[in-house]
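Then we have chain A:
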Amino acid sequence: MARHRQSYEGVAVAVPVTVPYVRYSTRTAHWFIGQALSGLLQASGLKKADIDGLSLSSFSLAPDTAVGVTQHLGLSPRWLDHVPTGGASGVMCLRRAARAVQAGDADIVACVGADTNHVDSFRQTLGSFSNFARDASYPYGSGGPNSIFAFITSNYMRTYGATREDFGRIAVDQRTNALGNPHAMFKKPLSLDEYMSARPISDPIHLFDCVMPCAGAEAFLVMSEERARGLGLGHAVVRGAIERHNAFADDPVMFRGGWLVDRDELYAQASTSPDQLDFVQTYDDYPVIAMMQFEDLGFCAKGEGPAFVRAHTMTSGGTFPNNTSGGQLSAGQAGAAGGFLGMVEAIRQLTGQAGARSVPDAQLGLVAGFGMVTYDRCLCTGAVILGRPA
Partner candidate 1 sequence: MTETPISTVEVLGNLVQALSTGRIEVIDLTQTLTPEFPQIALPPEMGQCWPFRIEEVSRYDERGPGWYWNNFSCGEHTGTHFDAPIHWISGRDLPNNSVDTIPVQHFVAPACVIDCSEQAKLDHDYLMTVADIERFEAVHGRIPKGAWVLMRTDWSQRLDPEAYQNFDETGQHTPGPSAEAARFLVEQRDVLGFGSEAIGTDAGQGYHLRPPYPCHYYMHGAGRYGLQCLSKLDRLPPTGAVLICPPLKIERGSGSPLRVLALVERRA
Partner candidate 2 sequence: MTTPLIRPKRKNPVLRTRQMNLPPSGRGRVALGLTAAAAEGRFELQTCADCGAVQYPPREACCKCLSVRLRWREQPGEGTLLSTTTLHHSNDLFFRERLPWRLGLVHLDAGPTLMVHLHGEVGDEPGPVRVGARLDRAGQAVLIGYPKNGGAHMADDTMLREMTSDPKFRKVLVTDGKTEVGQAIVRALVKAGADIVWVGHAEPWKKLGGLEDISALPQVTLVPLDLTNGRSVTELAGEIGGKVDIVINNAEVHRTFGIGARRGTDAAKAEMDINYFGLLRLAQEFGPALKGRSADGATGATAWVNLLSIYALANFPPHGTFSASKAAAHSLAQCLRAEMRPAGIRVVNVFPGPIDDEWNQHVPPPKLASGTLANAIVKALRDGIEDVYPGDVAQEWLERWRDNPKVLERELAAGGT
């Protein structure tokens, strides 16, 4: 008999902060984290000493971890977590921070995802990314995850009849959303023709299937709803959250993700269903993964992803708003901040801070996380349903 999982009632997420992205920076991650914390304090009116919990995700802090950051930036938290899980870190930081607040181990937790990007950062990160990447995929020359996701995309296309145009639809609609996001790195519209004729990277992956690595940070605060109201902060509440690692390990090639394992529980926690959601922020390292999230998070059946995207417009004003900030494909991927991008955008959408790209009357949204490609697939998945306060 499964133990009943505690709800996330009473937890608020607030103060969405973005440190603007740059392509390359000579600064270290500490600089971007510092800027994110400054932004959180400025927007919330809190003092630095008020932050008594820190949940941090970054790949470029080495040899430091979250520990070094406390001394570097002059924090003295009573709760600390270093969550280096890339694209899943936004969801995972939130889940851990929420429990800490509920248990009273911390009152105000700053959740920050930040990375710098030097000209050779990407290559350096890859070489030491994981044992299995070093031993079994890095030697094969892709110089990154492109060839792995090429395999996944190719297999998915062959199995379910998806075409490049189907993936193009996702990228094109996200770009339209990005035009309403002043922080997005890409400022020009993208047509399906341009998407299709872009140069191949590792076929069937072409240029606009790939995110652009950059430097930057995303951050938010987790506290009790009571505290948020007391501070007068616009906030969202956590209706449900799941995570799963190394799911479906026996699948020879990835065609489904860990969300599928626990998604029924996610909706049960939130007492809702897929059709009730007003927007999703999928993790879009590659369009094929966004499509898998549509399937595995219950918006359509497995294999119906292509039909689904053909039948919907995924812009913030469309029938199925997805990645309303433009997602990583259009906003850029600032390392681990890519795992926070969707969460920060969801908070903006639910607190009326999304400007020109606001989803009309957004009440409920889902943020999915996916990350840590170690060998032939990503290992971490997660999802959170956020809603407006009652």
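What we mean here is this: a residue touches a chain if its C-beta (ideal position, glycine included) is under 8 Å from a C-beta of that chain, and two chains touch if they have at least 3 such contacts; residues count from 1.
The candidates came about this way: all candidates are chains of the complex that A comes from, given by their letters.
As the structure is a computational prediction, the values presented were derived from the model and not from experiment.
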item	value
In-complex contact partner of chain A, selected from candidates 1 or 2	2
Residues of chain A that touch candidate 2 when the two form their complex	122-123, 126-128, 131-132, 134-144, 146-148, 150-152, 154-155, 158, 199-205, 249, 252-253, 375-376
